[in-house]
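Okay, handing you the structure first.
Left out: one protein chain. Kept in place: all the others.
Entry: chain A
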């Protein structure tokens, strides 16, 4: 391992919960996070000063297991929470955390500027979280919730083996309509996660599979079932789509110049564009794996060749089925179940964590020609020369990140405690109720 990335403790979120915390969801735009606790509450913390802003209580009768912020909200924040009490709560609050911070900062630095945007009477009424609606339908513990990229659809999943898709009617009356209930999984559905831009849902389960779901002619159905893990799949996350922030895999050293790297990344994107964003998963089997969709084009070729081998075409009746292949198994880094994995949309770095209390960081790097020749060339030569290859490298490990405690979740968030451009922090959530913020530097 080449430890080229340093993981440094920045701060704890205080005060912590006195009971186990399961997950911390960073807000899509504001510098706040929501932490789910076994004490039946959700705690909203500031990433600016790492202190508790609000505690959402009174909605759930058992542990709060999961939470997700609705995207594209302006002026108001909407949080969905899932609990062991089998219900999903929707909570709303007018955004004012930022303004409060600004007011405070202004008064501290004694620069009286235009801070009078907030009227005093509004504070009293609208400072706190409003319970909007309880989504009832699951038969047992809700394990995960996820909003689609547009924010129109909410997916929820449970130990009852089902996935529900709800449409937020956005009618001002907090009405949600059940769009679909999928029951193909053979065990608890542990995690649901929407594609970064399309209406495609991925789910992970106690039945060791990952499944993908799309709508076809008004019907939601399974389009792929990925087998490969040898234990419960605990968590899944999507690769970010190409953006101004992230250009693709990097090189491991000086062997590739900046401009050459740019060319490689451009080639990489044209090579991978047809597949779309990849999926990453972590499991009870101690592994973290990356999955890639076969481009439709080659998939059809595959179907043709299978037809020539005599397999009846009835097996694949429609064009909605997708073939997903294992793209990589990340370097071994965990000795116990891996509970969470997070793929940074900004840097492409992957973080994983689990019962061994360890946070591991991985980076995807281009395999250079020389490395390819040094390696087992027999295995490498299966594809033609000009196809770019990458490898995943373990670039950082933090042992005992929460002392002796198991870590249940890790997430990337925008750094907010100082005005740095685009820097990210890691937020980890543990069994003792502690939530820690880490900087990751090269």
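Quick notes on this structure:
The rule is simple: a contact is a pair of C-beta atoms (placed from the backbone, for glycine too) under 8 Å apart; a residue touches a chain by one contact, two chains touch by 3 or more; residues count from 1.
Note that in this section contacts and distances are computed from a predicted model.
Among the names given as "Nuclear transport factor 2", "MIP18 family-like domain-containing protein", "YEATS domain-containing protein" or "Putative tRNA (cytidine(32)/guanosine(34)-2'-O)-methyltransferase", UniProt records the absent chain under the name "MIP18 family-like domain-containing protein". Screening A:168, A:284 or A:327 for touch with the missing chain picks out A:284. Listed residues A:228, A:357 or A:396: the one in touch with the omitted chain is A:357. Seen across the whole complex, the unshown chain contacts chain A at 20, 38, 62-63, 65, 84, 140-141, 143, 159, 188, 190, 206, 232, 284, 335-337, 339, 355-358, 399-400, 404-406, 431-432.
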